[in-house]
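Note that one protein chain is taken out, while the other chains of the complex remain in position.
Read from first to last, the chains carry the letters A, B and C; within each, the first residue is number 1.
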Amino acid sequence: MHEERAVVERIRVRYGETDAMGHAYYANYLYWFEQARGAWCRANGFTYRSLEQQGFKLPVVEVGARYRGEVKYDDEIAVKVWVSEMRRASIKFEYEITNESTGVQTTTGFTWHVVVGETMKAVTIPSFLREKIEPPVQ
Amino acid sequence: MHEERAVVERIRVRYGETDAMGHAYYANYLYWFEQARGAWCRANGFTYRSLEQQGFKLPVVEVGARYRGEVKYDDEIAVKVWVSEMRRASIKFEYEITNESTGVQTTTGFTWHVVVGETMKAVTIPSFLREKIEPPVQ
Amino acid sequence: MHEERAVVERIRVRYGETDAMGHAYYANYLYWFEQARGAWCRANGFTYRSLEQQGFKLPVVEVGARYRGEVKYDDEIAVKVWVSEMRRASIKFEYEITNESTGVQTTTGFTWHVVVGETMKAVTIPSFLREKIEPPVQ
Partner (left out) sequence: MHEERAVVERIRVRYGETDAMGHAYYANYLYWFEQARGAWCRANGFTYRSLEQQGFKLPVVEVGARYRGEVKYDDEIAVKVWVSEMRRASIKFEYEITNESTGVQTTTGFTWHVVVGETMKAVTIPSFLREKIEPPVQ
């Protein structure tokens, strides 16, 4: 549940993710956050898809992002992602993006997710998921 | 089922729909085609959503588009859409886009859809839909 | 510069804006915020495009959104947008989205923009823009 358990996902910026200003359009960072979350799950022994197959979803209930630096077409970015907080039924991911093509740290952000069951109602985070997120001390 | 029953949907181009070339990115036309199809349904007495609620879906099985002229941020485009062909289980929509901000006809395209039921298998177009698409001669 | 000068932009949700959860994907709200900002400009006597033609851009430097309620395909949403703050070189827009198809107020959010000139450096908000945003008391 800490930054030391962060996972880094590398993404090459698509042409279709830029806008007429010549930079990546601000909404696309949220796609990259999502891709990085998926990589975080995979690195921690499960997939978000498998969660859904078990009847749980993690819709986003809050997002924040501060845009810094430049990200352009064909730049390779590294999205560092980690779980920074966990409550009874919700989880916070944080993100730090570095533009590897320029070496500059750029956008940072976070997302809060609520864990819901089949009826989209919030549920206590199931223990198998809690242990993935915060492994018990050995 | 003919061009004279065409519907026109007006759309203002979003900044996020442009790319670093300064024009609308080519994939976004497919979103506009879809919005125009939805408008066509509404103009013909039903909604695509209601179709899905009745257990039918119209996934796209083929798309074609020829890009002409320029479409930029904040341009208002008019997407003319009509059903040009109907078979036992499939429907073809055609599209002509005019850039109303410049007066130039730009992209044209088509989509073929197959009508599927709940299990995503092709089904004969139900008569209530067939009559919407090709009203019986009075 | 206050909520009473808010503008409302109506948008119908595209199928391509939904995701496998059946709701609008969280990044798409940022496109809708942008469309609403453009409408705000137009309602206040200028266009964002004209700003760019005069050499100014308003890149987003921060975004925040709290997602509430449900927004699904074909829902019509009303995005209320207003300028809530203005500093020497930056502007804050706020947003409140109501799902008009269900009557429920859903997502709220804000964006901070910095005003930059041709070289993408922050500049003092030019007076003609400042007066659009905060009209002098008559």
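Going forward, a contact is a pair of C-beta atoms (placed from the backbone, for glycine too) under 8 Å apart; a residue touches a chain by one contact, two chains touch by 3 or more.
What you see is a predicted model, and the numbers here were worked out from it, not measured in a lab.
S.K.: Would you mind spotting which of C:Tyr15, C:Phe46 or C:Phe110 touches the chain that isn't drawn?
M.R.: Looking across C:Tyr15, C:Phe46 or C:Phe110, the contact with the absent chain belongs to C:Tyr15.
S.K.: Would you write out the residues of chain C that touch the absent chain, in ascending order?
M.R.: So the residues of chain C touching the unseen chain are 15-16, 18-23, 25-27, 72-73.
S.K.: Spell out, residue by residue, where the missing chain touches chain B.
M.R.: 21, 23, 26-28, 30-31, 34, 57, 59-68
S.K.: Tell me which stretches of chain A touch the chain missing from the display.
M.R.: Residues 12, 14-16, 30-31, 34-35, 38, 47-49, 73-74 of chain A touch the chain that is not shown.
Keep this in mind: only the chains that are shown with their structure count from here on.
S.K.: Measuring from the mean of all protein Cα atoms shown, which chain centre lies nearest?
M.R.: The most central chain, going by mean C-alpha position, is C.
S.K.: Please indicate which chain is farthest from chain B, where distance is taken between mean Cα coordinates of the chains.
M.R.: It is A.
S.K.: Please tell me the distance, in whole Å, between the geometric centres of chain A and chain C computed from their C-alpha atoms.
M.R.: Taking the average C-alpha coordinate of chain A and of chain C, the gap between them is 24 Å.
S.K.: Taking each chain's centre as the mean position of its Cα atoms, how many Å separate chain A from chain B?
M.R.: Computed from C-alpha means, the inter-chain centre distance equals 34 Å.
S.K.: I need the residues of chain B touching at least two other chains; which ones are they?
M.R.: 15-16, 73, in rising order.
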